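Just one protein chain is left out here, and the rest sit where they should.
What follows is chain A.
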Amino acid sequence: MAGSQLKRLKASLREQGITGPQKSKKQRRKQAQDDPSRNDKRLQRGVVLEGIREQFNPFDLKHAARGPKFEVTTNRPKPGNAAIKGRPGLAKAAAEEKRKQTLLVDMQRRNKVGGILDRRFGENDPTMAPEEKMLERFAREKLKSHKKNSLFDLEDDEPMDGLTHMGRTLAFDDQEDPVDDFNEDDLEEDGEDSDGSSREKRLKRLRAIIAAGEEEAEEGEPERKKTKKEVMEEVIAKSKLHRYERQAAKDDDEDLRTQLDKELPNIKQLLSFGINGARRQDNAAPLSAIAGVERDAFDKNFDIEVKRLAQDKRAAPSNRTKTDEEKAEEESAKLKKLEEKRQKRMMGEEVSDSDEDEADKKRDQVSGDMEEEEDDDDEFSLGQGIKARPTATELGFDDEDDFIIEDDLVASGSDLDLADSDNEFDNEGEEDDDSSASQAEDNEDDDDEFTKGLLNESETKNPIFQANFSSNDKNDENGLPFTFPCPQSCSEFVSITKDYDHANLPKIVQRIRALHHPKLDSKNKERLANFAVALVDFVALPWNAETSPSFSVLESLVRHIHSLSKMFPIEIARQFRHHLGEISQNRPIALQPSDLTLLTAIGTIFPTSDHFHQVVTPAMLTIGRYIGQKVPREMSDYAIGTYLSILSLQYQQLAKRYVPEVINFSLNTLCSLSPTAPSHLLGNFPIHEPPAGSRIQKAKAVGLRRLNFSDCLPEASQGGSNALKIALLSTTIQLLDAAADLWTGKSGFLETFSQAIEVLGHINSKSSREHLPAAVSDKAERLEEKLKRMSRVSQLARRPLELHHHKPLAIKTYIPKFEETFDPDKHYDPDRERAEMAKLQKEHKKERKGAMRELRKDANFMARENLRVKKAKDEAYEKKYKRLIAEIQNEEGREANAYEREAKARKRANRK
């Protein structure tokens, strides 16, 4: 397109049909018919003109610096007119305008103080009519004074209706409304007053009225054909009418019903009045009393009785009485479940019974992570602590609940039999009979044997019975009082029981437990807990062959502790641990017989097969420490070690865990006791140089006996008699036998017991045999044979280790993840933090640039404004200056003229 700008403009205007040769009338009409959208022509024209303007003002638009880019797949087409990137002229104008409104105002207000701000509503709004302004202001003021702005404030709704008198409004009904006496007619007259807009409104309204009148007029005219639309409207109107009618009918019914409802009480009253009246005639005299009871009270009672009857539980079908087989089955199922749990604990798995364990489980799983666990010992045992079984209380067979007499202990022949105690308890016999049945029923109640027979439910409530108990003077035929205070410490217990024979201890404990049963007093639980702790202390008292209670008594006490520990597991466990701690602090390798009892008690009370147990694990460590570290000096040391070895084997009876110390100790014992010193190395176990005189010499004729507790006392074993040594030797051999049985399946059986075979071979050697009794050497020989046999079996069963049949670990890959909807503009930073950081940085940069640009523009604007102001000032000054100059010149000129004239005049006068 060549030519000048003007030419081009003309051409394009013509092209668009905006200018052109004038069209004839005919042409125009035709065009109008062809183009129905003629009405938008004006609009179109505007658009077209705008386009032309844009086209001819290239600097108003910003285009891409270079032409369009090549088409590539990732190039997203921009929406709208992609070529135009911005309108700098417009933007600049807008910015300038904005600055004028804000910055300029600020500038002008700079260094100025005070002034009045007109905050009246609508004052600065030129679009509002003064009337509207007033109206709005009034409304606002009302609202403000009213304070109650909330739409939902119901409190003062009534006054809004205006004042009332006797429920009637204060409006003057008969008169015209004094307030609103405005009518349209008036308006018409004083139309001059109102402004244009209201007049328009009025006109509109008038028009509407006229139109309505016209419609009415139309109705009167003969029916014309209805349009489809009208038909449809009619149909709709009809259906609406029907609906309304139905609604009305329904409402009527509702009204009727409510009315009836209202009347019902009256009818009722009528009816009841009739009945009451009749009764009143019947018994007029005792009107207010029935059977001697006040009438109201009677009614009340009657109501209560009825309610009670209604609340009475209906006879529900109870569980069928189970047959013996079923019971046995249930029992075995329960045992099986318990055994399963035990197995799980043995494997060190988490066994949870309730939700509360869940949290622990999670923690355990976390800590169960091997890598972390290895790091230190503390972490190791974190995961193992399990509360596998619910306590007895939870299972509901706590011994505190039922007192069922069980004659288990009686059958054992001890004099705990209650039959020989007096008939203090009248229904004891019955109880006894019951018990055999109930025992079969509830095997759980095993525990109750300890408090058996002393109390039953009804008796506990019987005050006479309690009084009986509290009388201290009653003794049974053994001279045992029936009541004891509940000992709170070991020393108290000792002082209470010191007057009685040790044999009576179980009975005393039993009576204390019964007397201070938690059911009888709320404080008893605490007392019993202390008593249980005291019992533990009592068992741990130093043992002495003469003064200590016999083992049958100890056994019974241990069983009592066991039973109590179901009620007080934490207290008792704590006490046991306390004793273990004391041992490890004070005498780790100088155990006393009482410690042995304690360890045995732990072994029976707590499950020793658990992978980890708060009491058993330290106990086992204590045992291991002794037999592992003790260098035996006395025969008693050997005896204690042997006892502990037996005990540790017993601990591992179920779990069959390996205890290296047992092998070490027993083999060392055998070597030390053997009549001759071994000439060569017999195994990898550490050999301690035996104390002098430990070797068995010339004991051919010594009889076999079992070890007992007095052998564990250093003074008793001082002599080191051959009998004791033989006993030690034979026990150790038996111990090894048991150990071999226990660990028969272990993978290292061959290596472990090959040492034992060698040691036994040494004992069976000729030089040794001649010093040993035949029975012992026989035993040793048999064991050697047995071990050899077992070794052969073990050898046959041995397979190469294949421990690592693990799923191979996947090699870590870093192949980039395939993105389904990849967006090249987006950053796929795998590092989340870095991505966020980058985003923030970018934003910051952008903002910073924007802010700088704005500031720069602001500065420009200010400079411009200042310049403008200065220019204006200068101009004004200049103007003023010029004006003054002109004025002066004017004046001067006049003066000069006057002077000249005067001079001329004088000259002339002088001339004259």
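Throughout what follows, a residue touches a chain if its C-beta (ideal position, glycine included) is under 8 Å from a C-beta of that chain, and two chains touch if they have at least 3 such contacts; residues count from 1.
In this text, contacts and distances are computed from a predicted model.
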Item to check | Choices "CCAAT-binding factor domain-containing protein", "LALA0S10e00408g1_1", "glutathione transferase" or "Ribosomal RNA-processing protein 44" - which one is the UniProt name of the chain not shown | outcome: "CCAAT-binding factor domain-containing protein"
Item to check | Hidden partner chain, touching residue among A:8, A:327 or A:574 | outcome: A:574
Checklist outcome for this item: Missing-chain contact among A:8, A:562, A:769 or A:857 belongs to A:562
Checklist entry - Out of A:706, A:817 or A:908, which is the one that touches the chain we can't see? => result A:706
Next on the checklist: For a quick check of understanding: of A:99, A:611 or A:725, which residue touches the chain that isn't displayed?
Outcome noted: A:611
